[in-house]
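With one protein chain withheld, the remaining protein chains of the complex are depicted in position.
Each chain gets a letter, A and B, in the order it is written, and its residues are counted from 1.
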Amino acid sequence: MAASSSATVVRRRSLRRRTRWVGLGFAALPLGLYALVVLVPLAQSFQYSFFKWDGVTASTWVGFDNYVSFVTDPVLRSTFGHVLVLIGFFALLPIALGLLSAALLTRAKQPGMAVYRWIFFLPQVMTTVVIALVFKRIYAPDGPLNTALRAVGLDSFAKTWLGDFTWALPALGLIGTWVTFGFCMVLFISGTSAIAPELYEAARMDGAGPVREFFAVTLPGLRGQLAVALTLTITAALRTFDLVWITTHGGPGTSTLTPAVALYKAAFQNPQVGLAAAIGVVMAALCLVIAVVITRLSERD
Amino acid sequence: MISKTERVVNYVVLTFLALLVLFPIGSFILSALSPDRSGKPVGVGDFAWGNFATAWRDADFSRAMAVSMIIAVVVVAGQVMLGLLGGYAFGVLGVVGDKVLFPIVLLGMMISLEAIIVPLYYQFRTFGLTNTIPGIILIHLGMGVPFGVFWMRAAFRALPRSAFESAEMDGAGPLRMLRSMAAPMAKPAIYTLILLSFMWTWNDYFLSLVFLHGDNQTATVALGVFQGKYVTQINLMAAGGLIVAAPVLALYIVFQRKFISGMLAGAIKE
């Protein structure tokens, strides 16, 4: 008996090893395509980033010059500051609103909750081009937002939103909040449903109100989802392109310029492909670091 | 269970949030129906439904939407297949070197298209695939691999282990197991993948802008051209925007149950 069972184990193990090669076979097609479309160009981008190149004529090796100018050029450097502001609107605010709406939607099985859920997720399915058009109109000097403000007597708050040096960036950021918060909500609802109901019952037995219940049970239970939401939204803030491009082109001045817009300008408007590649590499590296740091933090007890 | 006041407060807060979400969309729809070129909202009786027909004709949407539809349908089919293969490999079979390979796949979800588009273009030019529909389909598929694999891997891992073991005992090969057991069991996740993949492919703007020209232009790019021409006619521009958004919105409405519950079930359980 003992001998045969150990033989089974051995057979299992070798089977396991063999399936891992079969697995590689299964994964070969997706991996190959991924390598072809993403990894190889990524490596080439990395290579370009050490050259001064206009995309057409012969290139010259410049070492780290492109990286240096990304960090030293005041305009390019300012894009990081803008990203920090955008993170507030693309990550923190949507997560807060997502938590709030998820908490309200899951706490009570009231009728109509599915409708709210559906509405909150709606912006996620709209294409950015259309969203940008929607909000360009909302923020227009005589657009619905200013009209609404004037209608309730808040004339002094009416602004030229996207043309205002102070307000353009927050105005853009709010578009991000509008788009992202439904996504965070869905993540959090799914996380909440995985929390053991006994924890809630115990909390209610202790006489916890909705607020205490949220902080004592829901929030700790959502750690994993929070990490995912933070990673995705922060990297999305860093990568924002179409929205800015279609609404402000990075203006007024350079007050809404993001790294991705600077990259696009360098790659497609001014022939500085090397600089564009350097910006792309820095962005990819930052995204990776952010993901690693957030994962680490969320895993630590 | 919960008090009446709390119930009312819930509704008030949620309705307020819902209005914030709906206000921009609603005002856009009203602009699209306005007979006035500035998009001033009008009463129901004065709705200019003809705006949609005008926009459809002027923006050459019938051609552009057909192109977008072909691309999206092929990409969705391919995406699901790649996701099934990769997800099954990483989630069930195991892959040689997966400790390194899987994180590299995940890395792909964080790379912005802008960072790789220039070398990508040169690479596809050497294949002779620039400005071709197959070319852009390949790119969409390659870029979609990370999410597809990640998503289906999670779905397969959530399936009960015992099912695989008994099938294995019955001598089912890995491909048959995937086809006849794992894939049917992971249906909700597949639905979500279909919808997300359709949505991302349809909504793409930048890739089409760079890779496709002339008669190959997609609906989003056609909308970009159209809005450049018609920014001064906000009603037509809004109508065009709604036309382009319509297919995804329709899917979202028809499959809303499956869509959100799929998202909910596919909870990132890592």
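By our rule, contacts are C-beta pairs under 8 Å (C-beta built on N, C-alpha and C of every residue); 3 or more make two chains touch, one makes a residue touch a chain.
In this text, contacts and distances are computed from a predicted model.
S.K.: For the chain not present in this complex, what protein name does its UniProt entry give, out of "Biopolymer transport protein ExbD", "Pyruvate dehydrogenase E1 component subunit alpha", "Heterodisulfide reductase" or "Sugar ABC transporter substrate-binding protein"?
M.R.: "Sugar ABC transporter substrate-binding protein"
S.K.: I'd like to know which visible chains would be in contact with the absent chain if the whole complex were considered.
M.R.: For the complete complex, the undisplayed chain touches A, B.
S.K.: Out of A:Met113, A:Leu162 or A:Leu230, point to the residue that touches the absent chain in the complete complex.
M.R.: Reading the full complex, the residue touching the unseen chain is A:Leu162.
S.K.: Per the definition of touch given earlier, which of A:Asn66, A:Thr218 or A:Thr248 contacts the omitted chain?
M.R.: That would be A:Thr248, which touches the missing chain.
S.K.: Please output the residues of chain A touching the missing chain, sorted low to high.
M.R.: Residues of chain A in touch with the missing chain: 39-40, 42-44, 46-48, 51-61, 136, 139-142, 159-165, 248-254, 265, 268-273, 288, 291-292, 295.
S.K.: Across the whole complex, list the residues on chain B that are touched by the chain not included here.
M.R.: Contacting residues on chain B, toward the hidden partner: 37-38, 99-100, 102-104, 106-107, 121, 125, 128, 130-131, 209-210, 213-215, 217, 221, 224-225, 228-229, 231-233.
Simple rule for what comes next: only the chains that are shown with their structure count from here on.
S.K.: Which of the residues in chain B end up touching chain A in this complex?
M.R.: Spelled out, the residues of chain B in touch with chain A are 1-2, 6-7, 10-11, 13-14, 17-18, 20-25, 27-28, 31, 39, 82-83, 85-86, 88-90, 92-98, 101, 104-105, 107-108, 110-112, 114-120, 122-123, 138-139, 141-143, 145-146, 148-149, 174, 178, 199, 202-203, 205-206, 220, 223-224, 227, 234, 237-238, 241-242, 244-245, 248-249, 251-252, 256, 260, 263-270.
S.K.: Which part of chain A faces chain B closely enough to touch in the complex?
M.R.: 16, 19-27, 29-31, 33-34, 36-42, 44-45, 48, 55, 97, 100-101, 104-105, 107-108, 110, 112, 116-123, 125-130, 133-135, 137-138, 144, 178, 182, 186-187, 189-191, 193-194, 210, 224-225, 228, 235, 239, 241-242, 260, 263-264, 267, 273, 276-277, 279-281, 283-284, 287-288, 291
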